[in-house]
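Before any comments, here is the structure.
Missing here: one protein chain of the complex. Every other protein chain is in place.
Chain nomenclature is as follows: A, B and C, assigned in order of appearance, with residue numbering initiated at 1 for each chain independently.
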Amino acid sequence: MIGFAARRLLQAMIVMLVVALLAFTMFRFVGDPINQMVGIETSLEEREALRERLGLNDPIPVQFLRFITQAAQFDFGTSYQFRQPVSELFAKRIPATLELSFASALFALVVGIPMGIYAGLNRESAISKLFLSVSLIGISLPTFFIGILLIFLFSVTLQWLPSFGRGEVVQVGSWWTTGFLTLSGLKALILPSITLGLYQMTLIMRLIRAEMLEVIRTDYIKFARARGLPDRLVNFRHALKNTLVPVITITGLQLGAIIAFATITETVFQWPGMGLMFLQAVQNVDIPIMSAYLLLTAFLFVAINFIVDILYFFIDPRLRVGRP
Amino acid sequence: ETLKFAFQGALNALDPYSLNETFTLSSLGNTYEGLTRRGADLSIEPALAESWEVLEPTRWRFHLRKGVKFHNGSDFTAEDVAFSVDRVRSEGSDLTTRVPADAKVEVVDDYTVDFVLASPNPILHYEWDTFYIMDKEWTTENDAVKVTSASDTTPNYAALHANGTGPFKISSHEAGVKTVYEKNDGWWDEAKHNLDTVEFTPIGSDATRVAALLSGELDMVYPIPVQDIKRINDNAGTVALTGPELRTIFLGMDQMRDELLYSDVKGKNPMKDARVRKAFYQAIDIEAIKKKVMRDLSTPSAIMISPFLFSKAGEFERYPYDTEAAKALLAEAGYPDGFSIGMDCPNDRYVNDEAICQAVAAMLARINVKVDLNAQPKAKYFAKILASGGYDTSFYLLGWTPGSLDSWNVLSNLMNCRDESGAGSPFNNGGFCDEKIDSLTKEILVENDPEKRDGMIAEAFKISHDNAYYIPLHQQGLAWGVADNVDLVQRADNQFKFRFVTKN
Amino acid sequence: MNVLDIKDLKVEFPGRKSVFVAVNGVDMSVEAGKILGVVGESGAGKSTVGNAVIGLLQEPGHIAGGEIYLHGKRIDQLPYKQKRLLRGRKIGMIFQDPLTSLDPLQTVESQLVETIRTHLPLSAKAARQRAVELIDSVGIPNADERIRQYPHQFSGGMRQRVVIALALCAEPELVIADEPTTALDVSIQAQILELMKKLCAERNVAMLVITHDMGVIADITDHVAVMYHGDLVEYGETTQVLGAPVHPYTQSLISAVPRPDIRVDRFPVVNYIEKAGTPQKQIDISTHWLGKSRDYGKVSGPLVKIRDLDMAFETRGSIFPSRRKYFQAVKKVSFDIEEGETFGLVGESGSGKSTIARLITGLYEPTGGSILFGTTELTSLKNRRDVLAMRRQMQMIFQDPYSSLNARMRVRDIIAEPIKFHRLASSNAEVRQIVDDLLDHVGLGAAAGKKYPHEFSGGQRQRISIARALATRPRFLICDEPTSALDVSIQAQILNLLKDLQEELGLTMLFISHDLAVIRQMCNRIGVMRHGELCEVADCDALFETPQHAYTRELLSLMPSLELLSRANLQTVDHPEA
Partner (left out) sequence: MPYVSNEEAKAAVQDRAGIPPAPSRLARIVDSDMFHSFLRSKVTVVAACGTLILFLLAFLAPWVAPHNPFDLASISILDARVPPVWMEYSDPRFLLGTDDQGRDILSAIFYGMRISLIVGFCSVAAAATIGITLGLVAGYMGGRVDAVIMRIADVQLTFPAILIALLIDGVAAGIFGSIDREVFAFYILIVSLALSFWVQYARTVRGSTMVEKNKEYVQAARVIGIPSVTIMARHILPNVMGPVMVIATINLALAIVTEATLSFLGVGMPPTQPSLGTLIAIGNDFLYSGEWWIAIFPGLALALLVLNVNLLGDWLRDALNPKLR
């Protein structure tokens, strides 16, 4: 296992290197950072000077190397927009994003899994059909649209829930801020996590349903029933577990996506997280944030996929052969 | 009282010289002050300078206000002014033009400062309402003399903390998330506001911003989309404040290249022909744009500056909307069947920018000009059409507010000749060149007689109008959403000053 | 008082165009403490009866008529919840396909413990204790450790025993055992049968045992029901039915039982055919597709030469080599197979027979030793073309017929695949012709080609698997329990086919079986395995008459008696070439 992890770590390095390289080729196409950093009346000479100082005139490979050497020392530079070290900015934004991701993943799993099982077992039931259709309509509308509709309903019309922000946050430890401990913080989580989790919920639900339909027709489920096991055991321990490989694959990917790319939801709800910052960075061509962010995301995905691969081994003993 | 408000953009760095951008300067103007300030009607008022006089055309004397303290308690003196002048002109500052590079500062005594200029400049202090004075000691002590620049690798104290003389202190600031202001009890002026704290949150999404106002979570939001004005007015407890803004929206055309980019006309540039430009001009139904796109929240304009900023603006009139005349002009110019042209347009910069472009494209289609519209976010848009992108455009939409609120700024930035690299008028993206306008611009700069000066400005604008070098569209409107219990002043420069606010 | 009463049971599988009646008006009953045996041809509907009783017919199958009573209470119409309560506790079920009956993701232990705890009020520890005892009682050595493994780490016979343990663990009142001993060697089989008899005698359990093994029937059953084509053709006390069969099908069935005592050239076939079907065609190999010339060069010496073959499975992974655990499934095994001979492999369940088969076909990589096919060393074969050539010459019939068939392919495509792939036919029409022929030869009939594997009975699936293996016209065929799920008549038909192929074409076979009678008829030489080691290799007759190794002697002594099948009966039926 340690060897496996070490190999993955090495691969992660390579992945991050490639990501950084790609990112650097790409930044040329995102726009000109200088325009976003100075007022429109700033003279051309000053723009040129700034560009020179930022090293933007250096050839791409030079910029890339500089970035990599610094990144290797955990120095990701200073944000063009905020004029603060990128790492500090990240540290401030990460709690918000993780809490939102956690809440929406929880929503997706807690609703998606039982509904998926139910729909898989009761293929013809009206409730499952209704649920499947409604969730589909939910995902066929764009995220921003859903977000705005929810805000319109729950904030403007009913005035139950806040329309933006994290509510009141409490400092926990030296740098973590949490919204879980205040009422307004919890209220503020509801709408964005539903908006964000809707797609994953639908996906997980339909995936489980589809897999359940197949698994419940296998011989071992038949035999489990013949042994008189209660439905709970048959459905969850035997049937569900056998559907899990694709489900955890997708859950892992989606979890990564909601942590890394909750951009639209965070924008709609002005959620002060990483996604919002990333979108702003793209809009404002904030290269240091973008590159550090992409590196972080790359690492996140390698890590998540590593965990998923480990989970495969836990779930399915047949996959353990030949693996250290 | 607490005022909670939101703006579409964020307040990033707190260093008053690091970004020459309206919202940043507007926000910091509640904390910092300049030697002058502008009142509700944008008239120049004394602020940290009690009065000033022009001793000779090249020597200005400012008498500073006594007894003013910075938020940290240190006194405001002439040294601070001299320090600020140096700092604002130093490398990394984005406001270097506030004080001419060749001007010298002479400290006469603790409360008197002289500015010695190389050449006369009647509008020297026009932009000083946003040239904020910093505390020399504080800045030096905190090692923040160098202007916070984007190329810095360590954070600058001044970028994260503020120490001004203004009516509000910044008590906490998280860039892009939240900024909290607190009342400055030791402010030198009599407070007309009744606020204790002000909370600012950036909200990027228009709909969310409006929703937050409608739901009563916020007291004030700006800007609001024009289409939501009615909704906000209909809502009990909120009202939309609208008014004219100073920004002029206009269309520019490539008149420099010998062959138009993104066009099916090869080997020549139709836009060099004034008839073609006039045809474009006359094909645009500005009233329809005003009514349908802007929902009446715009003022069609015949010149490139807001009528508020130029006394003779009333002398100009737009060419009438006339499709037939436009077609005739095109035919005359040799394009009876029209041609195709690529158009660049931002989609997140000005009020309904993309919708305006689409409407223009549809209108030009009626005179057989096929427009390929390329609407992009501002980062990509500006990177393409400005000097850094090699002025890669044939037809574009742009907006301009003269920072000094004076026409010379417009002429020198937009209407003088330029070369390929942008030397000259850097924002004359179309690159037209009219010697007469250039020479007028030079004269205007040094002319101290207002009457004569205005005459020359009018002449320059007339040349532009006659040749249709630009197609001015309108001054866009301001729209702020305010809760009924809040009273405030909406200034035409779109700056929001807390000192005008009362909440009950 | 009868525990189980089945009255006029009718089960239908509605198809798209017609309704298939799998069970047509069957009556049976089992008394407490008694064992009812059900025999009959493959596909007669035996398993279907069992499934109907426990209420787990595969969709779209359903009970179309009749009644089922448990202790006099009607159960076939009970609502789902109440039916569930019967399962495990009142009715224990052993499905025919033990290899797919276990959840692949749970250890044997957890499956046992959960079942025990569902039905009996035991603590987790006590339940585990009981689980270990059960596993021990079905003859799996080293139960304490073995129980923590996963089903795929068990051999076929071991899985079958786990399934039996699972069915018995809650001490149900009625046990339905569908082919409970097919994958077991005689000694284990004897142990299991003993266990079952004991259950009946001591706990008054009623049992319904479905089997093809006449020996088992004779051994343990009190009553016998004979099914044919969905009908119950004969029903009565075991002694009477076996001793004096009335129905012609029963008579011919009994006559076809292979004899362990003498060796015959061909197996007697059942010559009773009542309904229109596919009459078995006598084939002339020399003109038949299966006999078309093959281009293999003769080899000098043995065709397959196995030397010091070792196979160790990792049973516990760890980064530290010292903490890894291995299970040595095959230890230093060496033997030769001559061209054209049949080499039999018998031995204890779990002794490594299937593992050897898989090693030869390259499905496992041996941890040591060499396998020579002709002159080619198989373990070091890398070149794709060589591997391909080898594959075509060597085929295998898997022990588990069902899971080796792709559930999403039609039977016709499954069989056609190797023919098409190895380009053994020139046109699609020819492929079709060959497939239909093969299906005929294994007694399924061409129409079966349109169906999917799950629509077949256990024996029928096995036959599909055999047809597929024959489709490449192999030179060397590995048969892992090829006929374990077949009734004697089909078995005879298939074994005869194999024999014909061997005689005419010199087919070489590795024949793994538990059925000593079949081994005796089929094999030239025999290897006996135990605990991964080959303990004896001898000529067939020599082995049966003068066994050397103690284990071999034990095996032979345990062959189920066929005394009940009276001599008279065996002789009345004519043996074509006896």
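The working rule: contacts are C-beta pairs under 8 Å (C-beta built on N, C-alpha and C of every residue); 3 or more make two chains touch, one makes a residue touch a chain.
Here the structure is a predicted model, which means the values were calculated and not measured.
Within the whole complex, touches from the chain that is not shown fall on A, B, C.
For the chain missing from the display, the contacting residue among C:Ala64, C:Ala126, C:Ala312 or C:Val387 is C:Val387, taking the whole complex into account.
From the options B:Tyr157, B:Trp188, B:Tyr262 or B:Phe500, the residue with contact to the unseen chain in the full assembly is B:Tyr262. Only one of the listed residues, C:Ile6, C:Met28, C:Ala44 or C:Ile526, touches the absent chain: C:Ala44.
Remark: the omitted chain is touched by one listed residue; of C:Ser29, C:Thr115, C:Thr472 or C:Thr552 this is C:Thr472. Which of B:Ala207, B:Ile385 or B:Ala458 touches the hidden chain is settled by the complete complex: it is B:Ala207.
Seen from subunit A, the chain kept out of the figure touches residues 7, 11-12, 14-15, 18-19, 22, 25-26, 28-30, 133, 136-137, 139-145, 148-149, 152, 199, 202-203, 206-207, 210-211, 213-214, 217, 245-246, 248-250, 252-253, 256-257, 260-261, 263-264, 282, 294, 297-298, 301-302, 305, 308, 312, 316, 318-319, 321.
Along subunit C, the points of touch with the absent chain fall at residues 15-18, 20, 41, 43-44, 152, 228-230, 275-278, 358, 361-363, 384, 387-388, 390-392, 394-396, 398, 400, 403-409, 417-418, 421-422, 436, 443-448, 452, 454, 456, 460, 465, 468, 472. In the full complex, the hidden chain is touched by subunit B at residues 206-207, 210-211, 214, 225, 227-228, 230-231, 261-262, 285, 288-289, 291-293, 342, 347, 354-355, 357-359, 361-366, 368, 370-377, 380-381.
One rule holds in what follows: only the chains that are shown with their structure count from here on.
Remark: subunit A and subunit C have CA centroids separated by 51 Å (rounded to whole angstrom). Inter-chain spacing, taken between the CA centroids of subunit B and subunit C, is 87 Å. Residue positions of subunit A touching 2 or more other chains: none. In subunit C, there is no position where the chain touches two or more neighbouring chains simultaneously. Listed in rising order, the residues of subunit C touching subunit A in the complex are 54, 56, 58-59, 84-89, 93, 95, 97, 100-107, 114-115, 118-119, 150, 152-153, 163, 166-167, 170, 314, 317, 319, 402.
Those residues of subunit B whose C-beta lies close enough to touch subunit A in the complex are 6, 10, 12-13, 15, 18-21, 91-92, 94-97, 148-156, 159-160, 174-178, 201-205, 207-208, 211-212, 214-217, 348, 377-383, 386-389, 403, 409, 413, 421-423, 426-427. Subunit A contributes residues 30-44, 46-47, 49-50, 53-54, 77-78, 80-85, 88-89, 92, 144, 147-148, 151-152, 155-156, 159, 162-165, 267-270, 272, 276-277, 280, 282-285 to its touches with subunit B in the complex.
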